[in-house]
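Of the protein chains in this complex, one is absent; all others appear in place.
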Amino acid sequence: MAGERGVETVDMLLNMGPQHPSTHGVFRMILKVDGERVEDAEAVVGYLHRGSEKLCERENYRQIITLFDRLDYISNFNNELVFCLAAEKLMGIEAPERAQYIRTIMCELNRISSHMMFYGAYGTDVGVFATAFMYGFREREVIQQVFEAVSGARMMHSYIRVGGVAQEVPADFVPRVRAVLSGLKRGIEECDRLLTRNEIFLGRTRGIGVLSAQDAIDYGCSGPVLRASGVPLDVRAAEPYLVYDRFTFDIPLGKSGDCWDRYWVRMEEMRQSISIIEQALTQMPEGAIQTPVAKFGFVKPPKGDAYVRAENPRGDFGVYLVSEGKETPYRVKIRAPSFCNLMALRQMVRGSYLADAVVILGSLDIVLGEVDR
Amino acid sequence: MPEPRPVRRGPEKAEPVAPVRPDAKMEALLKEAFAGFGAAFGYAVDEVTVTAPRERIVEACRLAKDDPRLRFDYLRCLAVTEYGDYFQAAYLLFSTALGHKAMLKTNAPKDDAVIPSVMGVWRGADWHEREGAELFGVTFAGHPDLKHLLLFDEFSGKYPMRKDFPFEETVDWTPENDRPWSRLPQEGS
Amino acid sequence: MIGLLRAMGVTLKTMLRKPVTVQYPDAHLPISPRMLGFPALLWDSAVDEPACVGCKVCERYCPTDCISVTMKDNPLAKEGKSTRRKMVDDFQIRLERCILCGICVEVCNFEAIAMTDYHEQADISRGGLLATKDDLFRMGRDFQQRAGIKVTPGTPKLEAAAPPKEGSA
Partner (left out) sequence: MEIKVTPDRLWKGESLLHKSGAPGVITGKSDELIAMARKSSLWPLTFGLACCAIEMISTYMAHHDLDRFGIVTWPSPRQSDVMIVAGTVVKKMAEPIKLLYEQMPSPKWVIAMGSCATCGGPYTRSYSVVMGVDKIIPVDIYVPGCPPRPESLMDALIKLQDKIMREGKTPRA
């Protein structure tokens, strides 16, 4: 085709990934570029398709928790929680109150650690090579040590059970979490100073990858991506699960739906999570941590289907569970937030500069483990 | 100093929680809205399910989205499930404006596994449908680009999520099937 | 100018801060007492026999099928020295496939298996990652000594926290 000055131009196809330092895992993007402009983008996923949903059909409810740990491998507690909530919903039971508080605290801590991971990775995407990563991981490591003290594992906890949690928290749990929180407050401030108002960072992210509220809803986006576009949908507030209706917290909303808003929403969410944890620590009652059913793991939900969703760090993580009344579920469908957020990538990347494609992808904060399952 | 083992056998919650039932108002509303569809109604714990015939599923979805009383503008999930001799697609809906939820379902027999695509209603149905098509072999008629999403060409014609697709056998390590290259000096590739 | 000074101030402050790095081969990050390392078999030193009776429950519940167990009659039981009528004949854990979930410990009725703090088990061959019965007892005894676990038949199951493990540093 002839360009403006009568020069013949051809569209170039540019392949990014599956091994690319800035694709956050094994993700492939085929970009159709016209000079520096991206005309179209096609996401190719499936490089980490491990067949978790199929494997769930042969394992019992206790064993499946280990598979759910490995879906969104940055927010393991949240994943376990959703599956356990789904099974509990089908069985019509509820975890004891103390267990619910422990779950809340762990999930919110995990949200912070996940956003810290995002902070580091996003800094790298924008060009602050290792510095942001170093700061993000310094905070993350402290949280992981708490996780290890509670569940015994740094990442794959298998701590939340159907009907409760696996074991009582250690004796020094409350003071320790409080100490971690006060450290985190300082850490978040430091991270904030490093990046948030940085002029180069603003230049790279302001007005880039704008997603309108209408589009975000239409694509089924959720989590910070949706809220950055100004839609106040947070499952913790819209359909309170656990004990979230007892806490007061804000839902940070973006204005324009650009990359900076998505970043800012996450930074604010960390502060909100800290406040939620503080409230939970004060309110946490004594008592049992498991219902009798959780002790032995012989979970057999009655026949039926249920859908449960919860607010993961990446958005609205849902499980559609179909049971036939056996020891293994009949069908588990996982609605992964990154999977749905990634659908909107094409819309956002179109028309932007090539260099911004990485920034936009980074701002979605995808985890391929749950995109591909 | 060993940390004492905290053994706590506190009072356990023995009384069963009252069964969760969906909102009666929602049920009445759905029954009224989907009156002309020949739809069946049911429950999925706390949600009302509406099973519409698959010929009219797009129409039903559009109604669910556009009806001012329902306004289901957010597709939470689209799950395909294989039952005995039919496939079921469940459309899990949510309204961001009104904050309520419902479940729409439709069935397709196995020998004619075609369900009309709802991509025209919610663009978010795109990848869910592609996934259902490659894992279960359900054709979503009208989808613009129904190619492989998660799998690759080797799986063409094979649908791993179906119940008759076997699991792999594990291969344990034995000295015979060990790969001895780790003990050899490196060679150029 | 002020910005420059402020930046220098940040640099100076960061320079004077204590590093968080742990010098690994010499030191180790603190290990939690509950840490899930590779599982190992415990030894009942009162009767001087393994606590495991080879009931295969862990083999059935292992999500990755990494355990294989066989059972035999216990010669000590005939002599009346032991209350265990059966004992473990062979026990293998394929550490390569173990995902450290702790299900085997949870389901064990005899307190015979425990998650140790062993985790640095890299090897140049997959064969080295096949833990035989002897390996497991060696790991288990070492861990038992360090953590001070005593196995007595008939004790209630571990309720909450695993006994503390001797991490370093």
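Going in written order, the chains are labelled A, B and C, and every chain counts its residues from 1.
The working rule: contacts are C-beta pairs under 8 Å (C-beta built on N, C-alpha and C of every residue); 3 or more make two chains touch, one makes a residue touch a chain.
In this text, all values refer to a predicted model and were calculated from it rather than measured experimentally.
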(request) List the shown chains that the missing chain touches in the full complex. (result) A, B, C
(request) Determine which one of A:M12, A:M134, A:A171 or A:L202 touches the chain that has been left out. (result) A:M134
(request) Name, in rising order, the residues on subunit C that touch the hidden chain in the full complex. (result) 19-29, 38, 63-65, 94-100, 118-126, 128-129, 139, 168-169
(request) Can you list, in ascending order, the subunit B residues touching the missing chain? (result) 151-152, 154, 160, 165, 167-171, 173, 179, 181-182, 185-189
(message) Could you pull out which residues of subunit A are in touch with the chain that's been left out?
(response) 18-19, 21, 25-26, 46-52, 54-55, 58, 66-67, 70, 73-74, 117, 133-134, 137-138, 140-141, 144, 154-156, 368-369, 372
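Convention: only the chains that are shown with their structure count from here on.
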(message) Between subunit B and subunit C, what distance separates the C-alpha centroids? Give it in angstrom.
(response) 38
(request) Just give me the whole-number Å value for how far the CA centre of subunit A lies from that of subunit B. (result) 20
(request) Please report how many Å separate the Cα centroid of subunit A from that of subunit C, as a whole number. (result) 31
(request) Scan subunit B for residues touching two or more other chains and write them down. (result) 3, 6, 8-9
(message) If I count partner chains per residue in subunit C, which residues reach a count of at least 2?
(response) 33, 159-161
(message) Under the definition above, what is the set of subunit A residues touching subunit B in their complex?
(response) 45-46, 49, 51, 53-55, 57-58, 89-90, 92-94, 96, 168, 170-171, 217-221, 231, 233, 238-239, 286-292, 304-307, 309, 316, 318, 320, 322, 330-331, 333, 335, 339-340, 342-343, 372-373
(message) Show me the residue ranges of subunit B that touch subunit A in the complex, using the header's touch definition.
(response) 3-4, 6, 8-14, 16-17, 19-20, 44-47, 73-77, 79-82, 90, 92, 96, 99, 101, 103, 122-124, 126-127, 135, 148-152, 160-161, 163, 165, 167
(message) Under the definition above, what is the set of subunit B residues touching subunit C in their complex?
(response) 2-3, 5-9, 170, 172-173, 175, 178-179, 182-183
